[in-house]
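What you see is the complex with one protein chain gone and the rest in place.
As written, the chains take the letters A and B, and residue 1 is the first residue of each chain.
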């Protein structure tokens, strides 16, 4: 393993975002919750919610049965504390209707602004602001 | 070169995926083959094929003359061997018809699940499963 480099913070932060995408697309609410600080807040179209309030919405039946969160590279700024960082990330989210339903699909351009912290050696989201830039 | 950091495994794995995209879009079958283990298998819409069988399909004339494989960040899990990893990667593939043909373009949402191994110091795909999540 001599040429195995340790996983750096940037790679860990990219992994956090990719784990979010898979958990959201798998409707795995427990996996989603594990990516957030217990006292996290999420600001979006429903205003600012606690993590628990936000997860209630994620557990509810969805208008689209299938989704694909294609998440781009985050722009990362570390600090002020070494265990804190700010991520600015573009994502394109494909919301797919049941092929047999005749419903139209929806595509959204989203910008995630995340304050993340290292908690017990693992990066988690402390505050997320999700803004929908466009939808089709 | 004192501030030149060595290329880590994550960067090498991202490079493997980007080289795949360029080789696929360039229709460069030799370059594609070099990204796979000689005994690789590819599982997709045609079932599970050996690398040679799969390359036959890649050499065949294509319905769309131009493509663009936009490949996202892989979710990487290393192990169990230090020279093994598993990649879970989202991609959006744009298949473009000849502008003068009047044909419609096709866009596909694809999930690649890759078992990769380090062979002679270079990561290659040992087994790929490609699933089409949606197409438009």
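The working rule: a residue touches a chain if its C-beta (ideal position, glycine included) is under 8 Å from a C-beta of that chain, and two chains touch if they have at least 3 such contacts.
Only a predicted model underlies this, so the values are computations on that prediction, with no experimental measurement involved.
Of B:33, B:58, B:96 or B:133, it is B:96 that touches the chain left out of the display. Shown as candidates are B:22, B:46 or B:62; the residue that touches the absent chain is B:22. Interface residues of chain B facing the missing partner chain: 1, 3-8, 11, 14-15, 17-19, 21-22, 66, 68-73, 92, 94, 96, 105.
Summarising the interface, chain A meets the missing chain with residues 6, 8-10, 72-76, 78, 82, 88, 90, 92, 109, 111, 121, 133-134, 136.
Here, only the chains that are shown with their structure count from here on.
With centres taken as mean Cα positions, chain B sits 25 Å from chain A.
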